[in-house]
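Here it is, the structure, as structure tokens.
Only one protein chain is missing; all other protein chains are in place.
So, chain A:
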Amino acid sequence: MPFYLEIIISVSLLTGGVFLLVGSYGLVRLPDIYMRLHSPTKASTLGITGVLIASMFFQSHLKGFLSIQELLITLFLFITAPVAANMIAKTALHHSNKPAEKTQNQALMDTIRDRESPPSNSIK
């Protein structure tokens, strides 16, 4: 395997790994479920993309033809991650999970759960 290819693969693996690590760290660290949702939907998408890019280069070199199968995984991830986050947020709202105390606009939570329009005095 040529040296430049090794560099590309290691760099994308490392970048992906760092983002995945930060994403998982966010799950442990952030105080409430609504904030925790942010780390898997964002930090992990780029992390997995990095790992998949590394796999694309490696497999293309190994098999001798361009392997773009991995793009499919990224595509499916981009379609499913927001939907999963949305369902988790909905469920948390229905269970009346307490947000962190400093959360702004907490009064909106009941409106959101009932899917009503927000009361007009809360809109700027």
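Heads up, the rule we're going with is that a residue touches a chain if its C-beta (ideal position, glycine included) is under 8 Å from a C-beta of that chain, and two chains touch if they have at least 3 such contacts; residues count from 1.
By definition in this document, contacts and distances are computed from a predicted model.
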{"item": "Among \"Na+/H+ antiporter subunit E\", \"Cell shape-determining protein MreC\", \"Putrescine transport system permease protein\" or \"Cytochrome c oxidase assembly protein\", the UniProt name of the subunit that does not appear here", "value": "\"Na+/H+ antiporter subunit E\""}
{"item": "Hidden partner interface residues of chain A, rising order", "value": "19, 22-23, 25-26, 29-32, 34-35, 37-39, 41-43, 45-46, 67-69, 71-72, 78-79, 81-83, 85-86, 89-90, 93, 99-100, 102-106, 108-109, 111-113, 115-118, 122-124"}
